[in-house]
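The complex is shown incomplete by one protein chain, all other protein chains being positioned as in the whole.
Let's turn to chain A:
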């Protein structure tokens, strides 16, 4: 089944990981000393698609490995590196990307359903 979904199942799971990181950034916008985190989607996807990785661990491992601390555009006194508005924009974009991946997976599932039910 994972072969059938191709790259899109992995992409969907990784996009969810990125949404989680961005939501943590927004949540900690007022926490002193918090370092904004982000996920490098390209390298995470490449790592997760390595043929020798186990299916479940591959995504978590790849998501952990592709994490990096994002630099802030302006310094703040308490050491917090979250840019509220930028984070908002990135979250909206990431949600859209998640929807795009979801559409791909969904159309694959629909194809399969049509093949099974024959209607």
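Observations, loosely collected:
In this text, a contact is a pair of C-beta atoms (placed from the backbone, for glycine too) under 8 Å apart; a residue touches a chain by one contact, two chains touch by 3 or more; residues count from 1.
The rule we apply is simple: contacts and distances are computed from a predicted model.
Selecting from "Flagellar basal-body rod protein FlgC", "TIGR02588 family protein", "ABC transporter permease subunit" or "Cytochrome c oxidase subunit 1", the unshown chain of this assembly corresponds to "Flagellar basal-body rod protein FlgC" (UniProt protein name).
Although one chain is hidden here, its contacts on chain A can still be listed: residues 12, 16, 19-21, 23-24, 26-34, 37, 64, 84, 88, 91-92, 95, 98-99, 102, 105-106, 109-110, 113.
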